[in-house]
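Note that this complex is displayed minus one protein chain, with the remaining chains in position.
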Amino acid sequence: MTVRVGVIGVGMIGQDHIRRLTGVLAGARVVAVADVDPERARQVAGQAIGVTVHATGLDVIADDDVDAVLVASWGATHEEYVVACIQAGKPVFCEKPLAPSGEAAGRIVDAEVAAGRRLVQLGFMRRYDPGYLALREVVAGGSIGAALLVHCAHRNPTVQPHYVADMAITDTAVHEFDVVRWLLDEEITAVTVHRPRPNRHGGDVQDPLLLLLETESGAFVDLETSVNIRYGYDIRTEVVGEDGTVELGPVAPVVVRREGIQGSPIAADWQERFEKAYDVELQHWIDSVVAGTAVGPSTWDGYAAAVVSDAGLTSLHRGGRVPVALRDKPGLYLKDR
Amino acid sequence: MTVRVGVIGVGMIGQDHIRRLTGVLAGARVVAVADVDPERARQVAGQAIGVTVHATGLDVIADDDVDAVLVASWGATHEEYVVACIQAGKPVFCEKPLAPSGEAAGRIVDAEVAAGRRLVQLGFMRRYDPGYLALREVVAGGSIGAALLVHCAHRNPTVQPHYVADMAITDTAVHEFDVVRWLLDEEITAVTVHRPRPNRHGGDVQDPLLLLLETESGAFVDLETSVNIRYGYDIRTEVVGEDGTVELGPVAPVVVRREGIQGSPIAADWQERFEKAYDVELQHWIDSVVAGTAVGPSTWDGYAAAVVSDAGLTSLHRGGRVPVALRDKPGLYLKDR
Amino acid sequence: MTVRVGVIGVGMIGQDHIRRLTGVLAGARVVAVADVDPERARQVAGQAIGVTVHATGLDVIADDDVDAVLVASWGATHEEYVVACIQAGKPVFCEKPLAPSGEAAGRIVDAEVAAGRRLVQLGFMRRYDPGYLALREVVAGGSIGAALLVHCAHRNPTVQPHYVADMAITDTAVHEFDVVRWLLDEEITAVTVHRPRPNRHGGDVQDPLLLLLETESGAFVDLETSVNIRYGYDIRTEVVGEDGTVELGPVAPVVVRREGIQGSPIAADWQERFEKAYDVELQHWIDSVVAGTAVGPSTWDGYAAAVVSDAGLTSLHRGGRVPVALRDKPGLYLKDR
Partner (left out) sequence: MTVRVGVIGVGMIGQDHIRRLTGVLAGARVVAVADVDPERARQVAGQAIGVTVHATGLDVIADDDVDAVLVASWGATHEEYVVACIQAGKPVFCEKPLAPSGEAAGRIVDAEVAAGRRLVQLGFMRRYDPGYLALREVVAGGSIGAALLVHCAHRNPTVQPHYVADMAITDTAVHEFDVVRWLLDEEITAVTVHRPRPNRHGGDVQDPLLLLLETESGAFVDLETSVNIRYGYDIRTEVVGEDGTVELGPVAPVVVRREGIQGSPIAADWQERFEKAYDVELQHWIDSVVAGTAVGPSTWDGYAAAVVSDAGLTSLHRGGRVPVALRDKPGLYLKDR
């Protein structure tokens, strides 16, 4: 069976997923697209044969030739499209963040709970990165004891002109919100955002940030977000346990020795750093559509990350420690890990 | 277009390629198989829908539903199948080694030259490994000057019971024969095989070996083959230039600190170490079949490696330095890099 | 000239310095000792020729045969001895911490300012570690831009039975208090101490701690102190600048590949980790005594670290962010770096 996919939103990320579905992964075919910019939708559709251009995302979802939907549109539109997919009973892969607020995300939870089955996979691709998978395996294996601390750094060389301060929370740190929950298998309970001396490359954006997260078990997480650090795209995570630590390892294709320096290249951007994770993530989704079961990061994971983001924004703007108040976890998500 | 692939030989490697074509890569479908063991062919075919089981490899090649052929049978049979593909005008991906001798490989060169166009891609997957690609880019870029020496180690934790001493040359070292030619963009001109103190785990097999290769430009290559070293599968390559060096870098998903040791896991086998290279290699082949052009390691590369293997076997059995005598390179292969 | 050194306090650290002065370094000789335990003083003195045992530390200082004094007694006694040395005009090397409180340390500052010249070198040995020296050189060189964040971890495998929670601030974190001031060349302005989930090996001691330091320029420092982490003694420091980062590098005598792991040994304790730093530090002191000038970490550095410790203790016990209030820096210390 070849999964016929409809793609809503064909900007940079949407196009990258189309490339993946078309020329990299097995078992899927893009059959329909829509975009807020109809001309862009037509251009992208024109690069392949048999791709229908729809006027709206809802039309994509309603298209009988579409087996499953990939939502890569602007975050504010996710709620409408994901809920429509749920109501149509169609599996949906939604890029992160699930929704711009915990409240909006909660409505998607409501919709899926009402539907009675999981239909959503959220695009937290790090869960498919070999490094993070190995990290989680060590933590879960118990050989370093209970996790007490996590040290994280999330560094981008530069950001797009439209990047505003809030995005350090909602677009950047949100990856760590999810990864920490997943690595430690527990919820985040409080967020404090600190504002270090700003990077001169950051313009008006407060950068870097230093976030402090607390979890149910009492573990603390320090998280640096630096989005103008120039030198490369670099993601660091170390979990400190009672008996040892585990951290993401070195991944360098080569070591060059020249002019007094022994050096390795650093990834230029997230596409390069997480290329394989994106491939595995989406293949995982295709396979799950064929199997008829939703897997991977769930609506609940998206909701929890959104509530933590809300707390992070509050702390960023008003200062101080902000507790994270999650609703009770519906039974639908209890078995997930 | 979906490439309809016929697979000849469905042992471990053949099955792995079928898995890849079916569930990992884009644009291909397995439609026919054959194996020296018909029962095994039937079992493998039975795992998918619409796969024809043929009595012989030649039948697979002759099948009109087969657009392209993947040869993963025993090395001694490669010549027959690859030549048949060439004569049938069908693109063929052939696992290494191309043939068990330079003479046999030369006949495949003849066939392809007679056909007047490249139809063969050889399974030297290392050319698709991110590490080797980066290594080659640095060497070709000139920043370390001309290559003077190459240090290689090829280590397997254990080998199959059927592994005999010659295979250290024909199955193990042959990867480095190809990689060195490709990295330095020149031919190997002589081989000397030394027999160090044997590993107690090696039984009757002379293991390790220390090979010395010489190239057209006068560069020397030392190559350790160890096939019973227990600790893991480990491939090391360093090119020493006039101004610096470049070597394969560390690829460790995690670093664990426990009990006085800071350690990273080592790959258990070649499947794990070169997983991505295998994926990229075969996708590259599928794409080239669609594009109608053969790319990647060629029949000539397979021929050159086979002649170097011949010299290696002579040195292994009779001792001493054995020159490598290649025929003139046909024009068909002159533009390849 | 051979510097004749009197040693006050001959416990573990005192004895280690005597070993160093006697058998490792050039230009010094131990001529007198005193200890709160006279029997221990006699034993230690008996291991060499010509060492006088005095009843009290003040007698050591008053001994005309003593050119310079090394204070390695319990921290609460440092003030009395160091002030006596200053008043006697004798150079003194004082182990850290300078004094148990900022107030006590301030009185030593007063004494030295009254004396009109520097006579004290404080035992912050990390300033002599090749790694920290290289770190500081990079930060000062400007190639990574202004320092915005510092990530530190200070890990001990175990601690002595007498270790109490306060010592995580006054004995453990105090090293980072000094090193951060020295690396960034500015004062710490506030401390916040967080209490993560406790390590089960820690007994009644709150361990680990997560400290947040702020500096004059607005840089933030997160500092983990873990003193029961079992796996080894491990010190990590990374300075995050506007354009790049610099961190302590790997120092592993060997890499061993065995049983699926590529691993390096981790230092067992601080003696092993900082052996060379201790040697260089004390040779530096001996040389400075000969040269007639005090160098290295000063009384002011000890005072500043003590005031930061005071703030850390307050935060540990009462919670919250505690500002650090230093007095004006006397002219005597203005030229120090």
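Lettered A, B and C in written order, each chain numbered from 1.
Here, contacts are C-beta pairs under 8 Å (C-beta built on N, C-alpha and C of every residue); 3 or more make two chains touch, one makes a residue touch a chain.
This one's a predicted model, so the numbers in the text were calculated from it and none came from an experiment.
Q: Mind giving the shown chains that are in contact with the missing chain?
A: For the complete complex, the undisplayed chain touches A, B, C.
Q: Of the residues C:245, C:299 or C:315, which one touches the chain left out of the display?
A: C:245
Q: If the hidden chain were put back, which of C:15, C:199 or C:283 would touch it?
A: Only one listed residue reaches the unshown chain, and that is C:283.
Q: Where the complex has a chain not shown, which of C:255, C:268 or C:325 is the residue touching it?
A: Touches the omitted chain: C:255.
Q: Tell me where the left-out chain touches subunit B, residue by residue.
A: 145-146, 148-149, 151, 153, 194, 196-201, 208, 210, 212, 217-220, 222, 224, 226, 228-231, 240, 242-245
Q: Taking the full complex into account, what residues of subunit C touch the chain not shown?
A: 21-27, 130-131, 133-135, 138, 143-144, 243-259, 264-265, 276, 283, 287
Q: Go through subunit A and note every residue touching the omitted chain.
A: 230-232, 234, 252, 257-266, 268
Note that in this section only the chains that are shown with their structure count from here on.
Q: With chain centres defined as mean CA positions, report which chain is farthest from subunit B.
A: If we average the C-alpha coordinates per chain, C ends up farthest from subunit B.
Q: Measure off the straight-line distance from the CA centroid of subunit B to the CA centroid of subunit C, and report it in whole Å.
A: 57
Q: Express in whole angstrom the distance between the two chain centres, defined as the mean CA positions of subunit A and subunit C.
A: Comparing mean C-alpha positions, subunit C is 44 Å from subunit A.
Q: Cα centroid separation between subunit A and subunit B, in whole Å?
A: Comparing mean C-alpha positions, subunit B is 37 Å from subunit A.
Q: Using the touch definition from the top, which residues of subunit C touch two or more other chains?
A: 230-231
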